[in-house]
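Our next item is chain A:
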Amino acid sequence: MKPTLKRSNAPIFWALFGAGGMLSALFGPMLVFITGLAIPLGLLLPADALSYPKMLAFTQNFIGKGFVFAVIALFLWHAAHRIFHSLHDIGIHAGTGAKLACYGSAMVGTVIAAYALLSIGF
Partner candidate 1 sequence: METYKADVVIIGGGGAGLRAAIAVAELDPSLRIALVSKVYPMRSHTVAAEGGSAGVKLPTDKLDYHFNDTVAGGDWLCEQDVVEYFVAQCPVELTQMEHWGCPWSRTPDGHVNVRAFGGMKIERTWFAADKTGFHMLHTLFQTSIKYPSIKRFDEHFCVDLVVADGRVQGAVTIEIASGELTLIEARAAVIATGGAGRVFRENTNGGVVTGDGMALAYRHGVPLRDMEFVQYHPTCMPGTGLLFTEACRGEGGFLVNKDGYRYLQDYGLGPAEPTPRNKAMELGPRDRLSQAFWYEQQKGRTIDGPHGSVVHLDLRHLGEAKLRERLPQIYELAEQFLGVDPALAPIPVRPAVHYTMGGIMVDGLCASPLPGLYAAGECSSVGIHGANRLGSNSLSELCVFGKRAGEEAANFAKSVPPGHSAELLKQAQAVEQRVLGMVKKTGGNERIATLRKEMAQTMEDGCGIYRLADTMQKTCDKLDELKQRFKNVHIEDKSSVWNTEWLLAIELEYQLDVAQAMAYSALNRRESRGAHQRLDGFEARDDVNFLKHSQAHYVADGAPRIDYGPVKITKSQPGTRAYGAAGEKAEQERNASHV
Partner candidate 2 sequence: MPHMSDIQKVIEIEVLRYNPETDKAPSSQVFEVPFTDDMSVLQGVQYIKDYLDGSLSFRWSCRMAICGSCGMMINGVPHLSCETFLRDYYPARVRVEALNHFPIERDLVINMEGFINKLESIQPYIIPKEPRTLAQGEYLQTPEQLNLYEQFSSCINCMLCYAACPQFGLNPDFIGPAATALLHRYNVDSRDGGKEERMDLVRSEEGVFHCTAVGYCSEVCPKHVDPANAVNQNKTNAAVDYFLRFVSPKGGAK
C-alpha cells in the first residue's frame, strides 16, 4: 500500500460524534418530551417547570450550564458528522464544501451557545 500513511484527523470529529450520539441516546427522547410536548401541552409537569427564574438559576449554576452547553453543542456535532457522511453516502461528494457546511454550522452553533451561556452570567 502507500508507503507514507497520513494520519487521519477524523478522531476529533468522531469523538464529538460519539459523545453527542451517546448523550442524545440517553437524554434525547426525554428532553424532547419535556421541552417540546410536556411543557407546551401542559402534560405531566407543573406548568412553571421551565419558568424564567428557574431556567435562569439552572443556567447560572455551573453544572446546569455545562449540561445545556453539552446538549446543544454535542447534539450539533453528532448530527453534523452524520449528515456529512450521509451526503457522501448518497453520492454528494461536495468535499470541502459539504464539510464546511456541516461542521461549520456545528461550530457556529457551539460558539453562539457558549456566548449565550456566558452572557447569562454565573
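How these were chosen: all candidates are chains of the complex that A comes from, given by their letters.
Here are some notes:
Methods note: a contact is a pair of C-beta atoms (placed from the backbone, for glycine too) under 8 Å apart; a residue touches a chain by one contact, two chains touch by 3 or more; residues count from 1.
On a predicted model such as this, the values are computed, not experimentally measured, just so you know.
Set chain A beside the options 1 or 2, and in this complex the one it touches turns out to be 2.
Touching candidate 2 in their complex are the following residues of chain A: 1-2, 5-8, 10-12, 14-15, 85, 88-89.
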